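This structure is in structure tokens; I'll ask about it shortly.
Of the protein chains in this complex, one is absent; all others appear in place.
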């Protein structure tokens, strides 16, 4: 329906005197003269005034302008855009969870604490690690927390060290998190297989290096087969191996980071464990550690004694708190629900089918789109626009054209090691029919690139808006609505 | 999004072995040999097999193909397509209501009984009638129930009578309901003002006429100003005045059928009282009666004694039961919630604004579209395509063209007294902006009719499907999917 | 909440465009004498927070949820997958009208087309309508339809028919000069065949059978169909627990001409009796007599598949008093819920669920009848409900069980005086073994 109608901003619909909410009459005597010494707002001028009817229509229409997993295939690489089961939303919305104040006495929130402790334990088992904190609010926040744990250990050893190694294929949050933790980032180049070069690592690893941040499988979808050796090299110099666990969907039930000698990793519940991404969050980025780092975990730590759960703030070596309270509680519920619904066999199947789907796509598009690395891949694969570039068509054009086919494009912004990347992650929830539709669309677009490149460079054609001018947006920023005077 | 993708039938997505639900393991010992003497289904062949992912996508996509009140203006005449408040959905979904078995002992369902009794009382007050039954499942069902009450009374008097009078402008359910109640329908012609002709009524009214079924305001939106006189004429011959209350939105808080000497009427909760129509139901069609007809009300009747509510089946004169149990309980909750949220002033305002909006539309389109009757109207008005017919354009074409403007068309199928009708009912929940958008579209379409009639006769152009072949559908009925052999 | 989108300023400007000075003047066609001169005597307005409180208080007054319930008899407490509520509550499904404009209603129309297909698959018949009000009105519509087809004033219904359905049939037929005759049940709890044969010696339009019937007993449809058809009547089957169709042979395959029933089991909460979902299917030949809306497949001007309401010359908005039924608004959204439910369960899930119900009921039956004095009343095969006979009047036992917060079953004594010591006990997948055992233990205590 939506293509037909241009939806204004709510402020443009607003008119004085309309309202969407009524409050009960004040049931206490009014006190006069309150706030008389305080500067008071004259008015909430230009704040919207609309009816509930208008609110509902506005957001119903806005919603219909969004592509989403509930609508279709969403192969955004590295984002693990799997289906979000509805039962998880239902349990997370139970008033017994949503109405609880975070500072309620522990004795009144045993259910919540048990949920969190249970998820910690299950994540520890899935990752093969010793302890878990659920506090971080998203993946990058988990990275920062993880790096802080590493730093805290080094500090405890007398010296925080200076550098953190990050492969050139890493997600941008890795260097950024290391930086915010006070480290200088040293990039290490990928080798011709698309993985970390052990030789190079040996060269740069020394006692000023606090850690190596490794993504595994890496952002090319390739498993870092030398990981144990890599860990040994890092450990030999007293460094830590940090693993970006955003790609755990490829490994869960198959292999455990703990057994790969990883010291600390974060998980993205909003990826691997199917909590909805919400158009940009909330996420949840638990951090799992080996024993050596557990004294530094953020407070409070959830403890259990004879079936009674409590929050332990008495952790003298703790890095402190990285956010208010205990974590993204409702997201935690959804992730736990997901894991329980799958069980051990289901978790393994999730990884198997994710990898199967990805390899099926890869096989089907090989030769048509360029694959820089022919190393086998797991849950995702990264093509490039090299073949299509000959016709003046970029990964951006291919992506925009996919929109005309009613499909969501792959990731383009990274990994930086592949120029013109098309990073495709189908996930296990996709059907063969959806995979085939995507394959057919990609093939058709390749043909179009040859026959009618203009069709691609001017795409999309049938979306609510056509290609948007991002340069103008940045050059001449309009970041809020303002009343025309 | 939806325009881009053709959504198959679920059966076409199905493939063997997929599933969207798991059941817990059987927790009792299995009994062998059950049903051994009974013919057992070999298989649920061709029943769908899909995952929850596929279910969600299928219905998300299907939903987006629907125009709806949550999306926009829906001026379908006689249908009172007002906004459906979300709080009503929330209260109706409370487990304390949804999980209750209808045959639960009365003592355990006092809340439910109180809700029903309360709504009965409020509807009696709004209509000015003496008693109400909530049992009927929709408007037509209410009509049938009402006619049965009338018949029961006549039977009790010794003679059921033979005829029921129905004006030619009435909704089709009126004659049909009278017929199913065993009556022969006599149509009475509208006069030049669009109302029932008192003279004609006098002519046909006699002691074989059981009742007159009158819609007020009638389906032209015109108030039957002679209603008291009409009632007197009918009553004088021992007949009853039945009022189709589907248009109560024009009267609530303004005037009461009870005071118009109406003997029995039905209400459409799914119209006047804002319960969502659900794409075709459930509705709810309570019937309100004067004392004379209350002995015949369907059983059970909800009674109250000293704050205790109970179901009374001991009503020897009752017509019996017209459906299972007590009515559309969840719909009843929503209607009660709506009435309570409005209060007396709000109910009146609802009628006032509904009539204001309708008159604003009428005034704005007068002269551009033909108005057969210039009698003042209340909550709706009926234009026709007479002017546009000159250019070969019908009400159907105008309606289909409105779809291209992202708007829902008016009612066309009745009243039969206006050829090429465009029956417009805006309701009170619409904003001036929405009314103006509709007015502008109607004006633009009138211009298009003159300048480019083909644009209309071939409309719609931008919907998910274009004009559908209804003749083929009826001539060559395909009423279910079947596996291609 | 506040739903009015017209501000005071709008009001003034709009009135002035119309040429009026006040809202009052909009109503001048209503005679003074009938105009209300006072405010309605209604409570409210309640703010949204107050509404919530009001309904929470009412829900609290319902104490049913504190009882372990074994009630069924036409309304069944089945598990509803979250996806059913989630998807069906989308505004695009809740807030449109009947799909009169097919080009912008393909969602509703395609869903109903799928619903019709599912009903055909379950019933084993050719065509199905888009829904009726409920099982009881479905039964009434079925016998009226058979009458339209056959023209005989005699309609045979079973005495083991759900009493609600029977009452509604009587209400509907009373004014139409029809004769409704009841066929008794036998020791198996099934329709008594010799009585039926006897009754059919006089021509009738239809024999209505409920299966599983009100006693939970599965009828011998094949034999009844032969008897019925031999006498030239139609066989109409009504079903109040259609979950049984996950296991039982489709009635259409056993000879039914019309199958109707209550779809509440398919994803509709109990909701104290409504809204529920009537469904109806029949043989192709009777399509012109089928009541209610029907969705059909067609093509648009570009040849693309689409769906429309069709065969509407059966309906009142075209045919007025000559319509097959007066039904207009039906139970569209309930049919949508049933569609999502059935497609979610799918081929495996529905079969499994039916099997689980069967097994649990068998377990409960065994455990309960192992209590001295408690026995199975009827010998016929059952699905998920059954009639038990107790050593004394059920009302007394029922009251004692209620003291223990158990609702042990439905009384039959009022409608069937011969069954005053009996109760109808219903088991679904929601009854864990533990719950069944609690019932057994409580009953033992009560009977001690």
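Here are a few things to note about the model shown:
Each chain carries a letter (A, B and C) given by its place in the written order, and its residues are counted from 1.
Everything that follows uses one rule, which is that a contact is a pair of C-beta atoms (placed from the backbone, for glycine too) under 8 Å apart; a residue touches a chain by one contact, two chains touch by 3 or more.
Predicted model, so just to flag it, every value in this text is computed and none were measured.
Summary of contacts with the chain left out: across A:64, A:249 or A:388, the touching residue is A:64.
One of A:153, A:277, A:290 or A:372 touches the chain omitted from the figure, and that residue is A:277. For chain B, the residues in touch with the chain missing from this view are 1, 15-24, 49-54, 56, 60, 85-87, 89-90. The chain not shown here touches chain C at positions 1, 48-49, 79, 81-83, 86, 89-90, 429-430.
Following the convention adopted for this analysis, only the chains that are shown with their structure count from here on.
Chain A and chain C have Cα centroids separated by 46 Å. Within chain B, contacts with two or more other chains are made by residues 18, 52, 56, 60-61, 64-67, 70-71, 83, 85-86, 429-432. Shared contact sites, meaning residues of chain C that touch two or more other chains, fall at 1, 3-6, 10, 45-46, 48, 81, 83, 85-87, 91-92, 104.
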